[in-house]
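Below is one structure. I have some questions about it.
In this view, the complex is presented without one of its protein chains, the others remaining in place.
Per-chain residue numbering starts at 1, and chain names A, B and C are given in the order in which the chains are listed.
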Amino acid sequence: MDKTTTMSEAIARYVADGATVALEGFTHLIPTAAGHEIIRQRRRGLTVVRMTPDIVTDQMIAADCVAKVVGAFVGNSSAGSLGELRRRVEAGTLELEECSHYGMICRYLAGAQRLPFYPLRSYAGSDLPRVNPGLRKVVSPYPGPDGGEPEQVYVVPPVHPDVTIIHAQRADRRGNVQIWGLTGIQAEAVYAARHAVAVVEEVVDDAVVRADPNRTAVPAHAIDAVVACPHGAHPSFAQGYYDRDNAFYRRWAGISKDPERLKAWLEEYVLGTRDHAEYVAKLAADGTWDRLAVGSAPSGSIDYGRRLRKEHP
Amino acid sequence: MDKTTTMSEAIARYVADGATVALEGFTHLIPTAAGHEIIRQRRRGLTVVRMTPDIVTDQMIAADCVAKVVGAFVGNSSAGSLGELRRRVEAGTLELEECSHYGMICRYLAGAQRLPFYPLRSYAGSDLPRVNPGLRKVVSPYPGPDGGEPEQVYVVPPVHPDVTIIHAQRADRRGNVQIWGLTGIQAEAVYAARHAVAVVEEVVDDAVVRADPNRTAVPAHAIDAVVACPHGAHPSFAQGYYDRDNAFYRRWAGISKDPERLKAWLEEYVLGTRDHAEYVAKLAADGTWDRLAVGSAPSGSIDYGRRLRKEHP
Amino acid sequence: MDRLRPPPAEGAPVNTANPATSSELLAAVASRELAGMRMVFAGIGLPTLAVSLADLTVAPGLEIVYESGVCGAHPSHLPETIADAVLITGAEAVLPMASLFGYVLQGGRIDVAFLGAAQIDRYGNLNSSVIGPWERPAVRLPGSGGAVEVMANAGEVFVVMRRHDPRSFVAELDFCTSPGPDRARADGGRPRGRGVTRVITDLGILSRAGDGAGEELTLTAVHPGVTAERVRAATGWDLKVADALATTAPPTDQELRLLREDIDPDRVYLR
Partner (left out) sequence: MDRLRPPPAEGAPVNTANPATSSELLAAVASRELAGMRMVFAGIGLPTLAVSLADLTVAPGLEIVYESGVCGAHPSHLPETIADAVLITGAEAVLPMASLFGYVLQGGRIDVAFLGAAQIDRYGNLNSSVIGPWERPAVRLPGSGGAVEVMANAGEVFVVMRRHDPRSFVAELDFCTSPGPDRARADGGRPRGRGVTRVITDLGILSRAGDGAGEELTLTAVHPGVTAERVRAATGWDLKVADALATTAPPTDQELRLLREDIDPDRVYLR
């Protein structure tokens, strides 16, 4: 089954107003282009789930797409603040459901594994459970490690996004998604969701994927749509394809600090482009892609082996 | 730090009488050669932890190394019975702590994650919790999915082997272990353990491993010893190196059914060989390795990319 | 009974010159039950044949998932185990077992799974652990493996039993390894699926819709030449018989040709 489609169709089909949308990719392979298309299609009232809500989340908030953010680190990487997110949280006009990196990971794990809760050794003594009533305690049914009192640990509830959108280096048409470099939390976020969209740098032949099945981070059975979108993770990076645009991360602190400048940026780069191809062409003009181009560092090939005889060994 | 050593030294150092020893590898990459060396060194009173105790476990039991087996499937794959294990369990002379595949996976997960318990959706209504008091229930602290009664789920306790032994295709001298094909539960079993030994088909140069970091299933920081031992997984297989010896699996049903024949087999093939190299040479004589040889099916190479400029992009 | 599938429409009459073996019948009957399914969890042997046949007939695009972690296998040879090297080379994905069991199986992505057992009772509870008491068994069997999680998490379960006899179809299990949903709910569980909905044997087909409490397996079809009484005599409990008892359609020429020529030409599992 061929699941390839356009970004526009994938967003129209899988992201409805009011939906819970997970956008995952930890620093690497952030699905920015998908976020931009959500802005272009003027979705409203979304709950955005993202371990590290960053630039694309800030842009979606500024474009009035977002009612609520679920996350663990709401910063512009180490390059300053997310201006719009800060303004709205400080003004009390954006709902924030906050835990921690591992808390988010465990929420995806619980979602993917259809568990009512997932235990972790965080939060004891933290103020986070006070502001997030989802962080609760469970008492172990086993004696403590010293044979004494049973331990109690915090647990987090599952998250089940309506759709998870990830970016990846490549996929086949059926939706077998291959990722290398940082693989983050993408597989768990996909399995936790009702639907999943994979945006990829390249759609490749089945034979490419099947030559290296261990490279498949998400199998086709968990993917609903495949969208080819080169440079779709900018300003984040795609290992082996293009580098991170650190200069843009630094610039975002300034752009987002000023609501007018932020609005103008959105008008020019997102609402003013028809699709990501236009955005890419626009950035090409100032040499972005030359600046972010990378050289080659091949992985080398391993051998999966092939049975030589007809009969079983 | 160079962690390479001989099998004999690795077993002498990390497997003490009475120890809890996990041997992992699901069908693929079973650390048979390590089990044989445990037999040669005449260890006693071991608790063997293995999701699917099979031929090598049966051999260790027959050699009187094992006091207790912790596992989920005590069969000779689909090729019949494990004669010695059956005899002893049926006679009541071997302790068996039994759960299920996912139960074992979750016990390793709990061990690796230093959790007091791990929840799963198995066991409700099964007789397994009656015979394994380690399988207990926890009530979720959240309302049920319909807003009603909180769910209750079973949990399993962690397992913390004194040592986990795995087999893999290759590692560097520091102990970065690379596996392809079925990766099973090896990483979790290693992280659950106090110590870990990686037996590999080949020790390779650092550069080979570092060319493809995503292929590393277990990083060096979790490995104490690296043992080069070609064909060390026979009669199981090593993807890309040699095929599974299905004929031997079928023969084992007959060998193990007869205690005298089993004893003679151990004398000849394990106690009668100084090390695995002798065992390999012995099997070469009847054409085993020719029969199990595999052809080539290369994975192809992917590109990790290399920064081209000195400055940050 | 609405879910008892007819053979594919294009099926011609049986090739009486070379009649179907029992294995071929079981494989063909099981394959028809897979119509409309998308994700199957299967072991090796007859289920492999049934799934391969269904993929070529009533359920194109059907995907087998193996508990070893293999998804989208394209094997060069008929696999001998669920972890056979030929399942890995050329596969679309190989998952770690924690992901396979956690995300795919417990995650609720399996429509139907095949299980075997040494004993089955009228509710489709299964024993694959011991004959006799667990503590001191007369026969120690392999045990659950993943069966208890398959039963708890698959949408429904098909059981294929090559031999229908009272030692296997019992009034009381010696040990319940893999409980159906009734037993699970009585213990506070919330099983995802409907438990065993089909038992395909050498005599016929037992069915449960799996949507009511206390629902028993009912004989819904007999193979050609088999009577309901013979099946009841081979069953260790008072087996219910459907009012509209069907006779299974034997394998069609197309089904036989696919099984014999394309799927298992060396008759590895068609023994």
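Criterion: contacts are C-beta pairs under 8 Å (C-beta built on N, C-alpha and C of every residue); 3 or more make two chains touch, one makes a residue touch a chain.
Owing to the predicted nature of the structure, the values given are computational and were not obtained by experimental measurement.
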Key: Partner chains on view for the chain not depicted   = A, B
Request  = Decide which residue listed in B:Glu188, B:Glu201, B:Asp224 or B:Asp245 touches the omitted chain of the complex.
outcome  = B:Glu188
Ask   = Which residue among A:Thr5, A:Thr32 or A:Ser100 touches the omitted chain?
value = A:Ser100
Query = Taking the entire complex into account, which one of A:Ala22, A:Ile38, A:Ile61 or A:Val74 touches the absent chain?
reply = A:Val74
Touch criterion as defined above, residue of A:Glu37, A:Asp224 or A:Asp243 at the omitted chain = A:Asp243
Remark   = Filtering A:Glu151, A:Glu202, A:Asp275 or A:Asp303 for touch with the omitted chain leaves A:Glu151
Task = May I ask you to list the residues on subunit A that touch the chain which is not drawn?
result = 26-28, 52, 71-75, 77-78, 85-86, 89-90, 92, 98-103, 105, 109, 120-128, 131, 137, 151-153, 181-185, 187-188, 237, 239, 243-244, 246, 294, 297
Task = Could I get the residues of subunit B that touch the absent chain, sorted low to high?
result = 1, 109, 112-115, 172, 174, 176, 187-188, 191, 206, 209-211, 213-214, 216, 218-222, 304-307, 310-312
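By our rule, only the chains that are shown with their structure count from here on.
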Request  = Could you find the chain whose CA centre sits the greatest distance from that of subunit A?
outcome  = C
Task = Provide the C-alpha centroid distance between subunit B and subunit C, rounded to the nearest whole angstrom.
result = 29
Message = Please tell me the distance, in whole Å, between the geometric centres of subunit A and subunit C computed from their C-alpha atoms.
response = 39
Task = Specify, in ascending order, the residues of subunit C that touch 2 or more different other chains.
result = 70, 80, 85, 88-90, 94, 102, 106, 153, 192
Inquiry  = Give the residues of subunit A touching no fewer than two other chains, as numbers and ranges.
reply    = 113-115, 211, 214, 304-307, 312
